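In this view, the complex is presented without one of its protein chains, the others remaining in place.
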Amino acid sequence: MNWRRALVIGIPMVWLGVFFLAPFFVLGRISLAEAIIARPPFTPLFERAPDGTLEIIASLENYRFLIEDALYRNAYLSSIRVALVSTIFALLIGYPIAYYIARAPEPKRSILLLMVILPFWTSFLLRVYAWMGFLRSNGVINNALISLGIIDAPLRMMQTDFAVYIGIVYTYLPFMILPLYANLTKLDGALLEAASDLGASPMVTFFTITLPLSLPGIVAGSMLVFIPAIGEYVIPALLGGPDTLMIGRVLWDEFFSSRDWPVASAVAIVMLFLVVAPIMWLQSIQNRREID
Amino acid sequence: MRGWFLPLAVLFGFIFLYAPIVSLVVFSFNESRLVTVWGGFSTRWYGELLRDRQILSSAWVSLQVAFWSANLAVIVGTLGAFVLTRFGKFFGRLLLTGMITAPLVMPEVITGLSLLLLFVSMELTLGWPAGRGLTTIIIAHTTFCAAFVAVIAQSRLRSMDESLEEAARDLGAGPVRVFFDVTLPVIAPALVAGWLLAFTLSLDDLVIASFVSGPGASTLPMVIFSKVRLGVSPDVNALATIIIGFVLVAVIIAGWLMRRAAKRDIG
Partner (left out) sequence: MDGRVIAAESKPWQNPSAQPFISLRGVTKRFGNFTAVSEVDLDIYRSELFCLLGESGCGKSTLLRMLAGFELPTTGSIRIDGEDMARVPPDRRPTNMMFQSYALFPHMTVEKNVAYGLLREGLKKSQAYERARDMLRMVKLEKLARRKPDQLSGGQRQRVALARSLVKHPKLLLLDEPLGALDKKLREETQFELIKIQETLGVTFIVVTHDQDEAMTLATRIGVMKDGVIEQIGEPREIYETPRSRFVADFIGTVNLFGGKVDVAAPDMMRLDLHELGPVLVPPQTGLTHGQTIWGAVRPERFSLSRARPENTQNAWEGVVEEMGYIGHMSQYRIRLANGVLIRVSQSNRLRDEDPISWDENVWVSFNPAAFRVLTE
């Protein structure tokens, strides 16, 4: 191998090796330490014993703590639930939009597509913030409903799971629409004509032709919503209530509020194995199927 | 999916997408401090925003971070994509494939925490990076943005006709020349798209930056977050309106440029 080739391989390899892979080893090692009040706030891996030998200090104490405390288990489960529900809603809202855009004639199609992408280029944080103004007890929705006389007292929408669902669906809707759109534009119009020619009503055509053929788009879009939703911190922190448990939020609080770095690390490691590994496994299966 | 149902569903979807943004803009011109209760037209919050040193300096930090991260991410991501699509078999190929795609599915809290712990450990053992700030945020953002750039660059490199590169070799260009004369110009549009995506992702990131930044290097999202955490605040509306204005102007200019390029091609 000549040196130029080695250099070209080396740059991305070393960068990612140091700044992406190595951190996980550090994470794993600190998850075995103990929190102390010091800088840095955890016990070192090696300690010089009184007799001068090096001792390795590592314990699975943090992991036992995670298993015993129901808080963490509930947080994992409820993260999955929230992500799942949000993904389903995003699909229900996103599919008609993607379908409509894919069928629209040209200038209209580009404009609608741009309108779907546009919010993505504005700040994510500010879009979540916009919902705070909408959902508050004296927010836009409540004010409108009260002035229309539909309700007398403001509905409580902020700081609920409902607000978190809305926030996630709203934030990740473009990620659902775009792969669906890409898939649906490829759908051959002749297939639909053939189906109706063979006597299928539009409804039947949709459920027997369009929907099955758009399955890859549905899977891709759902992944793009589900994956970031599961580790989400900002949305539950801003829109959720104190009882909205999500694992990203638990990790954040463990780190910033309790300043317990080792427990936060253990939470991250468990999250890695419980959430990220299955997703990567699923993706690699899907990739292989696409190659075949 | 015919008749009234579909257009209605689409209309509802777009209202859902745009109503919050519109209200954000409208209430940024609200006199009242109670953001969502109309108290008359005013631009006072824009004035307050422009006097807010903290916001201005954090915006500057964010722009610097985004600019450098996007540059570095394009370099690392493009090289990674190039190696994976053009170098055939080499030692560590599988590892590189994994490392370049995994950041896409990695929850931000994990990336942020693990990088912070790395920086802390490196500081303890190597003495670098001394403290955390601009540099560490740029490194962190480069790492996760490179994955996005790599995905875009890889799909372009795959679809590119490899005989273009062979033709250049055949005409006497060495491998490095071929890369700069042929490969790079052909995939340039994808790299511009990658750069813009990286820039946006970096500007947008709150979680990773919160973990790896240090005192004195707060990014704009960090400052906004600390403000809105306490409730709605009218100067944030003003800021949002300015950002939306920027995006709109950029989109209009880009559209105009593209249309002009298309016209020139036809003419």
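By letter and in written order, the chains are A and B; residue numbering begins at 1 in each of them.
Basically, a residue touches a chain if its C-beta (ideal position, glycine included) is under 8 Å from a C-beta of that chain, and two chains touch if they have at least 3 such contacts.
Note that the coordinates shown come from a computational prediction; the quantities given were computed from them, not determined experimentally.
Trainee: Tell me the shown chains the invisible chain touches, ordered by label.
Mentor: Checking the complete complex, the chain left out touches B.
Trainee: Write down which of B:134, B:186 or B:251 is the residue touching the left-out chain.
Mentor: B:186
Trainee: With the missing chain put back, which residues of subunit B would touch it? List them for me.
Mentor: Residues of subunit B in contact with the hidden chain: 161, 163-164, 166-174, 177, 181-182, 185-186, 188, 265.
The rule we apply is simple: only the chains that are shown with their structure count from here on.
Trainee: Would you kindly tell me how far, in whole Å, the mean C-alpha position of subunit B lies from that of subunit A?
Mentor: Computed from C-alpha means, the inter-chain centre distance equals 17 Å.
Trainee: Using the touch definition from the top, list the residues of subunit B that touch subunit A in their complex.
Mentor: Contacts found on subunit B: 1-2, 5-7, 9-10, 12-14, 16-21, 23-24, 27, 34-37, 75-77, 79-80, 82-83, 87, 90, 92, 95-96, 99-100, 102-103, 105-111, 113-115, 117-118, 120-121, 124, 139-140, 142-143, 146, 175-176, 200, 203-204, 206-207, 210-211, 221, 224-225, 228-229, 231-232, 236-237, 239-240, 243-244, 247, 250-251.
Trainee: What part of subunit A is in contact with subunit B in the complex they form?
Mentor: Listed in rising order, the residues are 1, 4-5, 8-9, 11-13, 15-17, 19-24, 26-27, 30, 40, 93-94, 96-97, 99-100, 114-116, 118-127, 129-134, 136, 138-140, 143, 170, 173, 202-203, 206, 210, 227-228, 230-234, 237-238, 248, 251-252, 255-256, 261, 264-265, 268, 271-272, 275-276, 279-280, 283.
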